[in-house]
Each structure stands twice: as structure tokens, then as C-alpha cells.
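With one protein chain withheld, the remaining protein chains of the complex are depicted in position.
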Amino acid sequence: MSAHPVSSARADSAKVGVWIVGARGSVATTVTVGAAALAGGLASPTGCVTELPPFRDTEAPSPAELVFGGHDMVGVPLTKRAAQLAEAGVFPGHLLGQVDDALRAAEHEIRPGAAPQEDGGDGESQAGTAARLASDIEEFRGRNGLEQVVVVNLASTEAPPEPHPAHASLPALRAALEAGEAVLPPSSLYAYAAFTAGCAYVNFTPSAGASLPALDELARESGVPYAGRDGKTGETLVKTALAPMFLHRALKVRAWSGTNLLGGGDGATLADPDAARSKTETKARAVQEILGHPVEGLVHIDNVPEMTEWKTAWDHVLFEGFLGNRMTLQFTWQGCDSALAAPLVLDLARLVALARRRGESGLLPAFGFFFKEPMGSREHDLTRQFDALASWAAGGVAATGDAVGAE
Amino acid sequence: MSAHPVSSARADSAKVGVWIVGARGSVATTVTVGAAALAGGLASPTGCVTELPPFRDTEAPSPAELVFGGHDMVGVPLTKRAAQLAEAGVFPGHLLGQVDDALRAAEHEIRPGAAPQEDGGDGESQAGTAARLASDIEEFRGRNGLEQVVVVNLASTEAPPEPHPAHASLPALRAALEAGEAVLPPSSLYAYAAFTAGCAYVNFTPSAGASLPALDELARESGVPYAGRDGKTGETLVKTALAPMFLHRALKVRAWSGTNLLGGGDGATLADPDAARSKTETKARAVQEILGHPVEGLVHIDNVPEMTEWKTAWDHVLFEGFLGNRMTLQFTWQGCDSALAAPLVLDLARLVALARRRGESGLLPAFGFFFKEPMGSREHDLTRQFDALASWAAGGVAATGDAVGAE
Amino acid sequence: MSAHPVSSARADSAKVGVWIVGARGSVATTVTVGAAALAGGLASPTGCVTELPPFRDTEAPSPAELVFGGHDMVGVPLTKRAAQLAEAGVFPGHLLGQVDDALRAAEHEIRPGAAPQEDGGDGESQAGTAARLASDIEEFRGRNGLEQVVVVNLASTEAPPEPHPAHASLPALRAALEAGEAVLPPSSLYAYAAFTAGCAYVNFTPSAGASLPALDELARESGVPYAGRDGKTGETLVKTALAPMFLHRALKVRAWSGTNLLGGGDGATLADPDAARSKTETKARAVQEILGHPVEGLVHIDNVPEMTEWKTAWDHVLFEGFLGNRMTLQFTWQGCDSALAAPLVLDLARLVALARRRGESGLLPAFGFFFKEPMGSREHDLTRQFDALASWAAGGVAATGDAVGAE
Partner (left out) sequence: MSAHPVSSARADSAKVGVWIVGARGSVATTVTVGAAALAGGLASPTGCVTELPPFRDTEAPSPAELVFGGHDMVGVPLTKRAAQLAEAGVFPGHLLGQVDDALRAAEHEIRPGAAPQEDGGDGESQAGTAARLASDIEEFRGRNGLEQVVVVNLASTEAPPEPHPAHASLPALRAALEAGEAVLPPSSLYAYAAFTAGCAYVNFTPSAGASLPALDELARESGVPYAGRDGKTGETLVKTALAPMFLHRALKVRAWSGTNLLGGGDGATLADPDAARSKTETKARAVQEILGHPVEGLVHIDNVPEMTEWKTAWDHVLFEGFLGNRMTLQFTWQGCDSALAAPLVLDLARLVALARRRGESGLLPAFGFFFKEPMGSREHDLTRQFDALASWAAGGVAATGDAVGAE
């Protein structure tokens, strides 16, 4: 039974909060614009998985039932950010006027968040910061009369955290925090705050987030579900559609090399080698886990500010066929990361809210479809991931095929 | 019960015949070289689906248990053809000496076949030609003490046949043939001969083959299975791996354009617009059936003799994402058609022989995995096709998801 | 000496008219928007060759000195067309308001033009149509007090014209027109009108235009210069930059294949095989003339309306290197045709006006730099074409290296 049950007032108030960590970033702004556009019937739900047949008749909240808020350290207001994105071609400029009210409403629900340094900054202890963050979320829920809130991490990618004994169990973590220690990376501190506030949590970045055992314990104790990590939006999406082809046809992939050119904030963040490491590791893993063996080749992530909000990925696959024949497959993917990510963030908020409504808690392994690193599953094949998610939505067992827990 | 049961002598003689229509073509030659290389332990089974876990423990015959023969109108002997293919880089030249005996043995089992014109040529009636072809196959079976023979069509692509009432039912077809009429395209005449000789049949080309209702009736009457059509080896293989990605992510494909550059005999055949029509139709259909709607864009097949045995396909996919954002995916596939097709031909011969051993007859809808136009199924998603074939191999129901018969 | 000398009032009135045939098309609209943006200091002259060092100090008119008018059969006004182009991303929407006056002024100078059928339509004889067209241009010149007018053909591509004896000499042409015969394709009728009105002429399309010997005679008689044909804006531009590399390095191009995907009006026009023939012929010729031998491979032009104003070309070059080694070069060009063509149209109008000011008449062979089919020259190497144009601009001999007349 859930320690934080969904509000019984649901019949009257089906509003669900979406609390975004990194609420003024490109993706978050596109999410806010997009939800308003969908709610207002100003755009078709292209890119929204939840609107596909297996999902559209579930009890997931509709875009019009979502209320937005979040944390961010950056001061640029949402309306200005939205204008910049329209200028860069992420969405048409004529939408700006139509979603202005929605952007201003969301803007009023943004709070300063935690400083990127692990001690919370300004002498505040991590325990104190967590309490403040949780309080921000709880006030958002109360102020808006929300049935529940889903916290979504869209903040800049962090470096992989240093291992710490306090990560291993909830009692150890609580003891460390009570002792005033700073043991959690920011993304995990937010996950901690979300769970203590009784909220579901989605990690759309490769940062640690809720992946520490202590936090998994906390989620289950709090009776809230979570999903992650690292949204599968572009190059990796294509890779996990293509890699099964080689596997199923018994073709041996000899080398898989990739170069990603991207601008925007993401490009700048990933110019930091430590942050990039989080990303390139999850990007390389999917292919190797599908194929079942290590594969030669590097993945580059280049910051090219002139690309603005756009991204181009080139992949080169060298494979061996019958009688030693060498062949190649290359692809070029040209997309807009925010436009690819935003509908998935909406999908995740809606479907994780549905999971909460169904009383599920802890990790949601059926959600691997959305992620480069599908927590709780080793299945990366996109079709099988879709089928697993559809099966979950239909109320069936979340057949992820290769659950990690089953080993 | 099968009218043509598998020979009861199987314990002693598990040899299975593979009778190739177009036995001296590039693919057939590579099949013959490859089977000998596998049987002799000279090559690893890369590209051979039957060697993957779901299939490797079935009772399908091994490459060493296959015996080759076939029909062809071309006089260039297999050993010379093999030398040309090695020169073009299809397989390493050092194999030639090692498989020389196998090529000579297969060469002795090649018969002239039917002329491409529909009357069988030289005043021979189609009924007479069919009897001669069937007799060639039966003699091959007897001479080599074979448990069974699988006939595989690898001949040049024909134009789509003119509709004829005799195609609609077996009695009508028999009546027409007895009346001396020439009503069948060559590929269908070979299928007719195969079935009357009690042999299973595989159509690896887009030609009509066994797709006429009258021939389906004959296959079931003869108790033999068949599969088809048009081997999915290159551009379409990639398309059916990629198209589900757009579907599952609710991304709208706005245009899908493709250009295929190929040399070899296939390039020359497809320079004939009528023959190309068979091919471009099946190539375009897969994407549209996966996505569920028509898609703008053409598919070109260019004969570029300088490409010799190699093929390059470029595809350009324009798709729409969230809020009307336009993005593109392009891929370039560079492969050797014979090296891609040959292991699939071996797989089909082995698995269709297995179906025969299991007493199956008529169309094998679970074999759609191998084909651009999966007869008996509308499922083109490669992962689901693989799972359906694996399920069939495991003895389960051939769950093709979207059987045409179920409509 | 020129029969139509430049107005002596030049010191007071340096205004030069640009009369566009196809004045409401995508390219013409972008030209008009762009000239206004440049004149108003609203845009940098990116893409404008005339602003490069070898040209910027010549006496060519500036963008602010150009006045626009033209013929068109289409009724959509320029302001509406411009809004559509901004929506498609050809130029930023914020320009629209700033160039509105300029668009309206140009709109007032657009006349109906000749119907595409060769008889001028409505019973009007070609001689009568030509006189009407010339009169439109002369009135434009007078009304605006222009020093001179340059007529630029941007109309839809025509099929190659049927040969006719009247094309061979000016007397024969005049006799035929006086006899009421319809012997000229529309583009040549416009060139005839331009020359009789004493105007220079630029053919930016692959249509016949001024390429008939009779019209060359007329241009020289009228003392006006002309240049053509078929603007080199995209795929062919890249081809003529790349092909010399193979030549200079003694690498043998074995096959050069290309596919062009384009929407817009151009895509629709070129879906007509006759019109496409004009285009694919000039597109294939450049590479073969650079390399000095025929090259295997086709050029496709596909109409893909979903591409709107954008174009993607993929080229595949198979070449042979040392000791028979086979290698490939592929390129993908993704551009906006109107944005590529428009600055070249401005360059041509300005530089042809300069030629006129210098007293040049007849064909301008030094202008091959701008064209897929450089009339009067066989030089396609882009660097050499640039050097020839720069040399001409500097007042030197137009050293085109391989003048056709020299043969």
C-alpha cells in the first residue's frame, strides 16, 4: 500500500502536476509550449506515443490536465526562451501568442532550485536543500489542488558520481544526510526530494538521479513509481532500431562509429569531457547489449554552437556477411532535440502518473522504450520495448523479455 | 496427410536436394560455394539465420546434408562463374580450389530448363515443359537417393503476369494446360513442376511463382509447403527495421525516397521497366504497410554495370515531429547482393525442408522474415517477423500477428 | 557602336531596371525581397558574388539602384508569395514588414506576359505578342526613368524546342514572324522582345531563350549583351567543384549517379518528363565535359511536394585509382533553391548591366561561372570560371580558357 496515496479528490480534480528540474531549458520550454498547444487544439499530437492506439484509452491524464512548474537556476523567463526557440525553428512563431498565458502561468511556478555544487551551495546542508526542494513541490501541489505531481529531471548532464557507501541503503543515506554530509549528486538530491514529497520521478538525463539503491528503497517506501534513464531521442533511437537487424540476420557488426554534432545548451554541457562520459557510455552500451558482444568504434559528441537547436548524427557500421564479405551501413540523422524530447517527456509524465494511479511503486521496468539506459531491463530492441510498454498499458504483465532482476 | 511423404529412409539418408531455378546465376553460385565452404569447415556461418539459437537445434538439415542441382538456360559453367565472383570480391579467391569438387558435382546436376517465353519454346506445350521439368527434378532425387527436394526460384525477375481465369483454381489450370494453352509465366510453370514432383518450393524473386490460387491448391493437394516472395536482402531489409521506429514513436513519415545503384545481372534485368515494376512495387509496399498510410516518394533502380556485383542504396526519409518540426533520416547501404542473398537461400532450403519433415503443407506464413512481400502476412516489422519464425521453429503457433487469412 | 546606347542621363539617374519573366515565382520573389533587404541594410550580402573583392569596386549598379518589374501569368501577388516563402523558411518572417513597400512597388510593375503556348494565345500572333512584351518593357523603362533594363528569364522550364529553319538567321526569323508563323518557344519570344526593346537578357533556366543563332544576331544588331544558361545553384555547382579533382589527380570516374528531391514549383514542373529532359541533359553534360569522356550513371529529378522550397541531392561517384582500386565519393547537398538562386540573379543583373555600360554586346562568354550550360565556353571548372569572370571584371580579356568560338 502506498504511503502517499493519490488524492481521493480525483473525480473532481484530475489535475496532475509536472515539476521539471531544469524548467527553463530548451526541452522544458518546448514541453510547456507543446502541452498548451495540444490542450488548446493548436497542434496535432505528432510524436506523442500516449496518443497511439495501445495507450490512448488508458486513464493517463490528458495534456489539458497537466499543470507545470519546476526548479531552475537560470533566470531567462520562459516567454523569452520560447521566442528564441521559435526563432531557431523548433516550433512555428505563430504559436507564441497563443500559448503566452500558459507560459506565464508556468513561469510563476518556477523556484530557484539547488546550486550545481553538491553541498547545495551557500552553506545549506544537503538535508536542508532536500527539505527546501520537497517543500517547493508540496506547495505547488497544494496551491494547485493537484491529485499528484510527477518530477521530471531535464537538468544539464552531470559527471558520473563518485561511489559512496551512503548510496547503498536508505538507512545509510539518511544517516549521512542527518550528519550534514553532502553525499548525493544534484540529480539524486532532487530524486530524494521528489520521493520524500511523495512524488513519482522520471530521469530523462544520463545523470545518476534515482539509480542509487538507497533511492530505490525510498521510492518503494514512499509508494511512488519512477522511471529512467536518459531519453532515447535521436542517434541511439536509430541504433536500437537497426542493431536488431544485424542480430536477427546473423550479420557480424565489426565496428560501429558515430559522430554527433550539436549546438544548444546540450552541446555546451557535453563539451565537458566528464559530462560527455555519462552520455557516450550509455550511447555505446545499447548496441553492445543488443548484439551481445563488444564492438569496435568510438562515439563523438561535438559542441558546434552554430547548429543552434539542431543536431546531426552520422553513424558508420562496418559488418561482415557471408564468406567474409565486408559491407557498410551509414546513416545521417538530422533532428531537433527539443522537438524530439518534448513529446516523450509529456508521455512519461502522463504514463508515470497512470502507473501511480494504478498503485505501482518503485522502478517501472516496462518504460525502457523511452530510454537509452532502460533501468530494470536489458532489452534495447525498440519493437520489443514498444510491445512491453503496450502490454503494461493494457494492464498485462510488463514483459520486458530480459528483466535484470530475473538473473 | 501428405500425398508425397518424406522418404522413410531418412535415418540412413538425410540428404536433401536443393534444386535451383537459375542455377548458374550469381546468387546460386554463391549458394553452392557457400554450402561447400560451410560443409568443409572453411567458413563461419555468418549470415546464416538457421545457425542462431532459436533454430540451431531443430531438425533442419545441415549444409553438409544438402545436394545441389537445378535448371538454367545459361551455359557458363559454375566453376567459371565462381571465378568471376571471386574476382569481383564476393568471396575470397582461395576458396575456389577448396570447393572445386562441389561445384563440379552441382554442375553435373544442371539441366537446360524452360525458355523464358511462356510457351516453353520449340513448340513444346506448357504441359509438356512442366512434365519435363518435373521429371528432371525426380531423376535428381532418385539418382542421389534424396529424402526430399526443395525447389528454389532464383531466376531473373519477370514482368507481372497478365491475369488469366486459369490462375484461379486448380481444375481450371489443369484444363487449360491439357488443352495445350500457355497460361503460366515461367516462374509459375516451375512451381507447378515442383509441386507435381512432390517438392517444396521457395520463391526468392518478385516473379509470380506459386502465388496463383491454383498453385496454392496444388501445393496443398501434393502435401508440400512453399514460401515467398522476393528475398529481403538490402534496402528493404533496412526499411523494415527503420519504419517501425517512426510508427512506434508517432512520428509522421512525409516522404520516403530511394535510389538503388546496382550492376551484375540483376541490374541489367531491372533496366527493363516491366521487370523493375515487379520490384519497385514490392519495395514500396513494405513501408506503407508498416506505417498504415501512403507515403510520397519514388524508388529508383538504376543499372550501373560498373558496380559489378555490388549495390548501393540511398534512402531519404522526411518526417514530421512535435509541433510540425521537419526532420530527416538518410541511410546508405553498401552491400554485395549475392553475399546477402546466399545464406538466406540456404536458410530457406533448410527450414522449408524442416517444415516438410514436420508434415506442413501449403503456404508457410511464418517465413515472412525472409521476404519483401511476405505471403500470408501483412507483418513487415523485422523483429516481429523474427519472433514469429522463432516461435514456428520452436514448434509453437506461427504467430505472424496479422495473418491475411484472418481478415 | 550600340544601336541602343545607355541613357546619357546616367549621372543623374543610375537606376537600372530588372524585368523578370516569371516575376511572381519563388526565385523572383526572393530576388525582390533580397534586393530590398540589401538596399535597406537589413541583411548582409551573403551569397552575392558581386560583393566579393574582384567585383565590388566595379561600376555595376548597387542593389539600391535596381527597380523591379516583369511578366507573369500567375495571379498570386508578391506579398502573399513572400509570406508563403517566409513560412517555408526561405527567409525570416520579420523581413516581411520591412520590405512590404518594395514588394508592392514591384507588384505594380508586373504585366500578364505571354501564354505558355507558342502562338501567344488568344489568336495573337507571335509577332504581335513580341511587340506587346517589348512595349511593356519600354513603358517600364520610361515610367521609371531607367538608364537601362536587364530582362531575366526565371519562368518554368520548357521542353527543348523543335528545330526550325527560322532559328538559323535573323532574316529568316523576321520573315517567319512577319508571315504570322509561331516559330519560337516562349522563352525565345521573350528574348526577342528584350532585344527589340534594346535590353540585355539573362537566361537563368535551361529553356532555349537567346540560344538560337537568329537571336544572337539580333542581340549584336541591337548592341545589347546577353548571358546564359541554367543557373548553377546546387548539385551541379558541387559537381563542377569536384569533377576537376578527379581529372587533376588522374583518377578515372567510372560512374556518377545523382538523385534530386525537390518540391516547390520547380519540382512540379520537372515532374513533366519533357521539361526534365532539358534539365537532366545540362546536369549530366558538365561532368562529362570536365572529364572529357562519357560517364555511366543517371540523374533523377523527383518531385517531392513535401520538401516545399527545399531540395536534397545525393550523388554517388564510383572511381578507379591506382592498380584498379575502386573507391567512392558520395555527397548530400541540402539547400533552398530560391535562396541559392536569388543572389546570383542579382549578380547577373548587376554585372550584365555593367557589361552594357562598358559597351559590350552579344554573348558574354566570361559569365559561365553562373551557369550549368555556359554558353560560349566549354569551361566548367568553378575556380577557372571564377578567375575568368574576375579577369573580365578587372577589364581584362575574358579568358575562359576554352572558348567554343576558338575551335
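Note that the chains take the letters A, B and C in the order they are written out, and that residue 1 is the start of every chain.
FYI, a contact is a pair of C-beta atoms (placed from the backbone, for glycine too) under 8 Å apart; a residue touches a chain by one contact, two chains touch by 3 or more.
The shown structure was predicted, so the numbers you read here are calculated from the model rather than taken from an experiment.
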item	value
Contact with the hidden chain (one of C:Ala14, C:Ala241, C:Ala268 or C:Leu298)	C:Ala241
Touching residue (missing chain; options B:Pro54, B:Gly89, B:Gly128 or B:Pro305)	B:Gly89
Full-complex contact with the absent chain, from C:Ala43, C:Leu78 or C:Ala284	C:Ala43
For subunit B, residues in touch with the removed chain	89, 93, 332
Contact footprint on subunit C, counting only the chain that is left out	30, 33-34, 37, 43, 45-49, 51-52, 89-92, 95, 237-238, 241-242, 244-245, 248-252, 320-325, 327-336, 339-340, 342-343, 369, 381-384, 386
Subunit A residues touching the omitted chain (full complex)	254-255, 257, 259, 261, 296-298, 300, 302, 304-307, 312, 314, 316, 318, 328, 330, 332, 334
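We take it that only the chains that are shown with their structure count from here on.
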item	value
Separation of mean Cα positions, subunit B and subunit A [Å, integer]	44
Residues of subunit B touching at least two other chains	328, 330, 332, 334
